[in-house]
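First comes the structure, then the notes that go with it.
Only a single protein chain was left out; the remaining protein chains are all shown in position.
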């Protein structure tokens, strides 16, 4: 199997994986958004009883499990974006620009306040 | 602002965004997993009352909003992986291989059954 | 074990369950909100590949599993509300009144549009 070096390569591979299994019929954006959210719930489960400090110093085995949950979220995110014809990197770049305006450095520094209350 | 062509470039930009605002203090893996899950909830909200067919034919304005929600999930996913020293693409490649074994083409074709019930 | 007939009886039982296990230390509102969201993710997982029609006609075994996921969400909801001194029924009654104003019958009939776009 060739390596996966880019998000675009991942998109292609995930699409092929689904096509080979005739799974397109299940992959409506609605269903994929559900699957993405379900996986993000599994990610949460790893952290829910940990302190913030503990969450930053995971045992190797837990870190490995968390890596696979992150993978699951990414797989469904890439698949969802693909089905909607959205480029995730481009969307992220656009969102970062919006965030830079919503959270100007001088107002947001050191504060977790939501932008509409800054 | 230079363009963001790769997940690695996005990682660097998101890290700089947080550092400029002194937000590292808030970005424990625990908190980032929460933020990712909250954003995936916002994504759900766009789809919850749509039929599957409608979810595949979004009006342009909705599609645009959904793109920004996908962006939010990706931003927190990249940031979380960064804080844990995890490479999301490598993790996704590993997960795809595991999935290929859990869902062999001949058993999984056309079925959404979970692997342990195939 | 005495039966649990009311949400208040459930609150008392859940609090005793936690106290007996010395789990109060883990039950910060932050952590409980995470646990609630993680359980709601498990609930999603049961429905993500089903059609809406299928979701309304679950096989008995699935319905039983779903009942236990609903239970998990309710247990954490009751516990979270308890830790915050919130009465869930009273909050729900207040929210219903707000919703009645946001979604007047004549405007909202047959439409799933969010209130700010009605």
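The chains carry the letters A, B and C, assigned in the order they are written, with residues numbered from 1 in each.
By definition in this document, contacts are C-beta pairs under 8 Å (C-beta built on N, C-alpha and C of every residue); 3 or more make two chains touch, one makes a residue touch a chain.
All values reported here derive from a predicted model rather than from experimental measurement.
Pick out the residues on chain C that sit against the missing chain.
Interface residues of chain C facing the absent chain: 1, 3-7, 10, 13-14, 17, 20-23, 25-26, 28-31, 33-34, 36-37, 40-41, 43-44, 46-47, 50-56, 58, 63, 66-68, 70-75, 77-78, 80-81, 83-86, 88-100, 103, 105, 108-110, 112.
In the full complex, which residues of chain A touch the absent chain?
Chain A touches the missing chain through residues 34, 37, 41, 49, 51-52, 112.
Considering the whole complex, not just the chains shown, which residues of chain B touch the missing one?
26, 31, 34-35, 37-42, 44-45, 47-49
Everything below uses one rule, namely that only the chains that are shown with their structure count from here on.
Tell me the shape of the graph of touching chains, choosing from line, ring, star, complete and other.
Its topology is that of a complete graph.
What is the distance, in whole Å, between the centres of chain A and chain C, each centre taken as the mean of its C-alpha atoms?
The computed centroid separation for chain A versus chain C comes out at 25 Å.
When the centre of a chain is set as the mean of its C-alpha atoms, what distance in Å lies between chain A and chain B?
Taking the mean C-alpha position of each chain, the two centres sit 2 Å apart.
On chain A, where are the residues touching two or more other chains?
Touching at least two other chains: 26, 31, 34, 37, 40-41, 44, 47.
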